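The complex appears here minus one protein chain, its other protein chains still in place.
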Amino acid sequence: MNTVFSLWSSQKGRNLIVQLLMVAGFLGLVWWLVDNTVANLARQNVATGFGFLENNTGFDINQKLIAYDESSSYQRLLLVGLLNTAIVSVLGIFFATLIGFMVGLARLSDNWLVSKLAFLYVEIFRNLPLLIQILFWYVLLIEILPHPRNSFALGDMFFLNNRGLYLPWFTSLSGGNIVLWAIALFGVGWFFVSRQAQKRRELTGQKSSYTRHYFILGVIALAGYLSLWGVPFEPNLPALKGFNFRGGLSFTPEFVALLVALSLYTASFIAEIVRAGVLCVAKGQFEAAKALGLPTNVAMNKVIIPQAMRVIIPPLTSQYLNLTKNSSLAAAIAYPELVSVFAGTALNQTGQAVEIIFITMSIYLFLSLLTSFLMNIYNARVALVEK
Amino acid sequence: MRSILKWSRENLFATRMNAVMSVLSIWLVYVAIEGVFSWALINASFIGTDKASCAANPHGACWPFVTAKLNQFVYGNYPMGEQWRVNIVFALGAFGLGLLMTKRVSFKKEVAVLMLTVYPVLTFILLSGGFLGLSYVETNQWGGLLVTLVIAVTGIVVSLPLGILLALGRRSELPIIRIMSIGFIEFWRGVPLITVLFMASVMLPLFLPEGMNFDALLRCLIGVSMFASAYMAEVIRGGLQAIPKGQYEAAKSLGLSYWKSMRLIILPQALVVSIPGIVNTFIGLFKDTTLVMIVGIFDLLGIISFHFTDPNWTSPQVPITGFVFAGLVFWVFCFAMSHYSKSVERRFSVTGENK
Amino acid sequence: MSEKHIIEITHLDKYFGDFHVLKNINLSVAAGERIVICGPSGSGKSTLIRCINHLEQHDGGEIIVEGIPLNDSVKNIDFIRSEVGMVFQQFNLFPHMTVLENCILAPVWVKGVPRAEAEMLALQYLERVRIPDQADKYPGQLSGGQQQRVAIARSLCMQPRIMLFDEPTSALDPEMIKEVLEVMVDLAEQGMTMLCVTHEMGFARRVADRVIFMDEGEIIEENTPAAFFDNPQNDRTKLFLSQIIGD
């Protein structure tokens, strides 16, 4: 007891005691919760463990980017849900950024009308709960769009109805995948070649013809392959068969409603971030650019935006993360993303709430921590450049 | 007239590009206004008692749905005879907020303290009753705007102090307190709110000893509050970082203890700096209350969409009308908050220039 | 001898990471003594006085203030802080409080002095630093010199026995330096124990009992002002003085 008192009188001792108590309390709490849960589950004889991931799901879902049917496992379902989350998030991020930058810059426009319009956009979309927006777009889509038989059509290739949006697409025949991979590789190569070209230009001041040569080479290779082995693709056009359109590339109304709502909502935040970022770059910078005789768009692209980006990127990333998390609201409109299909349907079919919620939360947590981690690296780099 | 022309030449048609943009914008405004007007007013139905009254106007709003159900939208299934209690709570809240927002009031601090301490208790007593001669009203009878506001206000009242503690914890020198704060904050910020609500609404009793349980709405409130606290903590941390190091040192050199210097010196300044962020968190929280609908609590949005299934009102216009109405209500609240925060910000930035 | 010493520093060592900021500092200050510490920037002079009220924690050696060792004990730190006042280069007034509120804060919250009493005391000290009429203004509304004088009054309100000044005039415009120095001279003449980090050589000549020259974390030279300025012993001191005067 005496030692505790003497520890208590020094600051380090106090800190130590407080922290030990906190740890003990925390571990106690965790132990208590786990203990209760295990006891509760055991008493009721609820199946536990992750063995269910191997079982067949027995149900189908309406959007899958990889092969999946009723006989697939829950593991597969998890992956399908995750990919559905990913596709809507990636596209959402793309459109939100596009719209957000346009609106954000429009708010700074000299044109009174344009800037007020952008202001209106931001105020409307930012102040409306996302869930209402998702439900609104969804109801609008399925109520207003026609039945497949009366689809809006564009040249027998594009169709829009209350079952979705249908676009022409292609199917790969044998060898098609190889060509697709080759094109992807070519794209990656393009990145390196153009960087090399830029370096050379900076060093020598001369325009290099690397990229042009690279491109020509690629085209020749492709043409050679196609002429030797033929085109390994065939068009896949949507057509009305029975109740619905089949073939082609299709997007369900759930997907479209979610994408529209997520993009428009997040764009309103991105617009504000962009505006604040640009305003943050000192007015002096703009004046300096002007004084050098740079035209407005060059000043914007070469001086203001690059500097603003430094301010913009951290909050922008957190908006991206929010968008990804917000895609979980799809549960309300039956878009089969991770939360709705895994933490919803699968949870109910298997009854293993603890395991499923644990997996789901871990995935989101992982994404979030990964983003924070990357952001910290970025911030550290930017901070270094500043010095 | 000439000045209008001059103004528009300078502001709308200064360059060719500008003129194109202006024309485009005018067209957009026209289309939007025309669409909204014809839907909400010209083609809309206004009187009636069931879906038949809206059948005549298939391309317009079905406002009778809103007027017929307004009581439920505001109070949920709160017993008619007891609704005066809700009204008192609303009125007191509005009065308190009014005082806080009036510039001339000198006793704002006292009002704020009352609003954060006495008001929630009073609200709880009035709304749930069970003693003082008030009949007990179960929380599953609460609904509509009432629940939306209860969740939002609770979230606000809880998340502010909790967020402050977490922010201080995150900046603490004690590594374990810091790590635990970071862990807490990152956890709640990392997971989607609906998984949190799901846990709170149906799974929580699984983690507690058998037979121990508490009210469903309360569990939702806890979930929402934890979630909001984590966001609040990050906002306040930003404010704390903005306070110059000299302030900490001066407080220390005067002999103020940690908590005193935080309460008297650091937080009063940090909170002012964070006002925009705090209000944004409030707005986010307010919007997020709609998510409780997914776990079966009838907030405003929840109760509106619940009434879509009333056989008397199944009509294609009803859902859109309902969502527009819900959107309008939420929008007014959120816009008012953001507007107020901007005016506060402006006021502080003006005094800031004096420094 | 040691009873008369209000501050006793022996073998003081301090590191910032790997950087050895203070190297084996030994310094005794008698009650009522006025010491000016000077030296090039980065010489550790600010760190030295910041160690005395535990704004920096020292890594080796001992600091004894009024017979109480400055160690990890919370009670001792609190006691020493209430006995030692500090004035900063950047004033560090609390911008959200009026001048008067700044001054009564510590007496009320640390010592538990009744508010009315604290206000009287504060007004008295504000008068002493010659700004009694600014009591209800906010720091942001005052000039730099006025702010620094408020900061001095704020420290005095705790009725410390020792005052530490950390370059109190270097953030001020020339015309304001004078008004702050006058207050400090005043204070010195009333017998306050003072440790000043400053480059105001006129001030040093006028009030200091001792001038200490520090460089690279060591005390290089220590002498009466007259001897120090007119007949510096060390080469580094000479170089430093020539640069100062060359300014």
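For reference, chains read A, B and C in written order, and residue numbers begin at 1 within each chain.
We adopt the following convention: a residue touches a chain if its C-beta (ideal position, glycine included) is under 8 Å from a C-beta of that chain, and two chains touch if they have at least 3 such contacts.
Here is the rule we go by: contacts and distances are computed from a predicted model.
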item: Protein name (UniProt record) of the chain left out of view, among "Mannosyltransferase", "General L-amino acid-binding periplasmic protein AapJ", "MrpA C-terminal/MbhD domain-containing protein" or "NADH-quinone oxidoreductase subunit H"; value: "General L-amino acid-binding periplasmic protein AapJ"
item: Option from B:W188, B:F306 or B:F325 whose C-beta touches the chain left out; value: B:F306
item: Residue in contact with the excluded chain [from A:N162, A:T211 or A:T317]; value: A:N162
item: Residues of chain B (touch criterion as defined above) contacting the omitted chain; value: 51, 77, 138, 140-141, 171-174, 177, 198, 201-206, 208-213, 216, 245, 248-249, 252, 257-259, 261, 294-296, 306, 308-309, 311, 314-316, 319
item: Touching residues (missing chain, whole complex) on chain A; value: 8, 11, 14-15, 17-19, 21-22, 24-25, 28-29, 32, 40-41, 43-47, 58-62, 69-70, 139, 142-143, 147, 162-163, 241-244, 246, 252-254, 331-334, 336, 340, 344-345, 347-351, 353
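Definition applied: only the chains that are shown with their structure count from here on.
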item: Contact-richer chain pair (by C-beta pairs counted) among B-C and A-C; value: B-C
item: Taking each chain's C-alpha mean as its centre, the one farthest from chain A; value: C
item: Approximate Å spacing (C-alpha centroids) for the pair chain B, chain C; value: 50
item: Rounded Å distance between chain A and chain C, as computed from the means of their C-alpha atoms; value: 56
item: Residues within chain C bordering two or more other chains; value: none
item: Touching residues (chain side chain A, partner chain B) in the complex; value: 15, 18-19, 22-23, 26, 33, 36-37, 39-41, 43, 109-114, 117, 123-124, 126-133, 135-136, 139-140, 143, 325-326, 328-329, 331-332, 339, 343, 353-354, 357, 360-361, 364-365, 367-369, 372
item: In the complex with chain A, residue positions of chain C that touch it; value: 71-75, 77
item: Contacting residues of chain A [partner chain C, same complex]; value: 9-14
